[in-house]
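For this depiction, one protein chain was excluded, whereas all remaining protein chains were kept in their positions.
Order of writing sets the labels: A and B. Residues in every chain begin at 1.
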Amino acid sequence: MTLAFVALRNLGRNRRRTLLSLLVAACGAAALVLTAGFVRFSFEGLRDAIVRGGLGHLEVGPADDFEGAASPLERLARPPLLGGWEALRKEIEARPHVQAAGASIQFAGMASHRDRSAAFFAVAVEPDRERRMGMEVKLRGGEGLSEEPPAEGEDQVLLGKGLARALGVVPGDRIALVTSTVEGSLDAMDVTVRGLLTSGLQELDARLLKTHVVTAQRLLGTANVSSLVVGLDDTDRTAAAQADLLPLLGSSTTPLAAVDWETRAPFYRQVRSLYAGIFAFLGGVVFFLVVLSTSNTLLMSVLERVREFGTLRAIGTSRGQVATLVVLEALWLGLLGGLSGAVLGLGLATLINHLGIRMPPPPGAADPLDLFLRVVPSDLAAALLFMVVVLGVASLVPALRVIRLRIAEALAHD
Amino acid sequence: MTRAVALALAFASASPALDPWDVLRRGDPGRLSPDSFRALLRLWRDDRSHDIEVWHAGRNRTLVRLLSAKELGKFLLRRDADLWLVSPRTRQPTRLPPAYRLYGGASLDEVLGRLHFEDYEPVDLTEEKGPDGDLLSLRLHARDPGSMLPRARLLVRKGDFRAVKVEYWLRSGKPATVVEFQAWEAGRPRRLAVRDLIRKEGSVTVDVLKLEERPVPADLFDLEDGSARKALPVPLAAAGSP
Partner (left out) sequence: MAALKDVSLEVRAGEFVVVAGPSGCGKTTLLNLLGGLDEADRGEVRFTGQDLAACPESERTLIRRSRLGFVFQSFNLVPVLSAFENVEYGLWLVGVPKEERKRRVNGVLDSVGLGDRSHRKPAQLSGGERQRVALARALVHDPLAVLADEPTASLDSHTGAAIVDLFARMNAERGTTFLLATHDPAIIERAPRRVHLRDGVVVKDERPGPS
């Protein structure tokens, strides 16, 4: 015999009404589970697009380079300053969970073809290491860069679609690149357009150029690189990998830093905040809907049992105990409704995931993704807990009503 | 006639014996170079030097050969208003912005000296005292209304009209460049320092190692055929330079 036991029994008093309340709670919980799954899917899609789109998990370079300039575009004006990078790369690639560490150079210049010229922002990479890191090159024509470093005179580039259009070139054409060397002088080089690519952002495609690190080094007149982009086998290991590299970076003569992808993609954090806000808003809506519909039901249930509450008070049940009884009934509803909702949400998510629904690509990605709602145990538990809390809140007004009952009046109630 | 009278009235503050046009003609450093010459210049910037060879034929033709070991084979070619980069790694010359600055520090015009007599007209002539003695300050306006540097000031020594300094301003009135003539030899500038006041990237010092007046072959300026350029021998003065 406990109040919780009595409360549970009381749910069977009016089965139709109890089922309705359970349904409301279950639907609320299921909605939260599905939304959480969708939000996780979106975050992971965006995260993957960012990491596999070229940012990698970590970027290792001179600490000064990252001061006050998080994104690669902001560092275009700085010459490549990372020397001795081959040895550093070897050490990094020997670390566990590191797929590869690819050299990277960022630079800017002018591209020209016949009488047309256009400014470009270039990223020079090692295509073989990009492939090992699972990085995608979103080609829109032609072919990707060859993995072998190009021989002198055989340099290749990939152009953003907008840049190619501005220059009036197609894959196979030759263009000239002009850029400032690290000496402060100028140099120019004929290169072959091997393919066209897209970044997912139209504005960037109008300036984007991608080439091999060796080509950039030739053009800039340096053996240095700007940084090493490190790819891991698991994004969740980023923080651990970053910490693991600290002793190695600390032992270098030039201060080096390893910066994680999230720091270098403030856009991701902005999107996360936006989604969190939307999700919180949805949670608020569900909260109010469930509270409004169930508190009315709970109140009706209390009003129908005024005499019974009077009797309980008469035979020695305290005010707090009868109020607790009312709250416990609501908490049982929340628990059972939340559990049902969690199961319902999980079932619906499984069904949806098998439907193969195509979603438009997240910002920064180019290819659509199959919708896959990521339902994790913590989200199920949270939805359940949320429903328990919501129903608890819904029971406050009925509980207060019961506390205020006068015994004699309650006993005389019909 | 009206112009001469107006100018005479405007320049009442200067010595009545000095004609601004005459000061300009005599003090303009741009007029001191022959019409056609070959020169060897050494540019200093941030404790590093870069040698260049200049072939100049009249106003509209200038070829600059970069002589640093890493840069051999590269040329800057000015024809009329266009500036081109000729690189061994490109089949065709590549057009550059006319305001391109050599080694980030000085434009070709500044290195070679503008022809102020033809590009500018004097609007004011005053005297002032300087560490070099009595100086004449000649304010100039560009004849071309579209000029990037419409305002200038030429400072010359009063005694021999030797140029001390030239200052340039942008259309907005913002100071752009200062060229100081630090050393002279045989009546021509031997060393000058160019300061870029817009980018504030320090100064470039130009040493004129050698200047010989001579005819310049026209095929050096051929955009299509670079064989004459390729055939140029490497000057001894540059051999072994960084």
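What we mean here is this: contacts are C-beta pairs under 8 Å (C-beta built on N, C-alpha and C of every residue); 3 or more make two chains touch, one makes a residue touch a chain.
The structure displayed is predicted, hence computed values, not measured ones.
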Which displayed chains the hidden chain touches across the whole complex: A
Option touching the unshown chain, where A:Arg13, A:Arg116, A:Arg174 or A:Arg358 are the choices: A:Arg13
Hidden partner chain, touching residue among A:Ile278, A:Leu292, A:Ala314 or A:Ile357: A:Ala314
Absent-chain interface as seen on subunit A, which is shown: 1-2, 6, 9-10, 12-13, 307-308, 311-319, 406-408, 411-412
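The criterion applied here is as follows: only the chains that are shown with their structure count from here on.
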Residue ranges of subunit A in contact with subunit B within the complex: 110, 112, 117, 153, 174, 176, 178, 180-181, 183-190, 218, 221
Touch list for subunit B against partner subunit A, complex: 45, 48, 50, 66, 68, 70-71, 74, 76, 85, 87, 89-92, 94-96, 100, 102-105
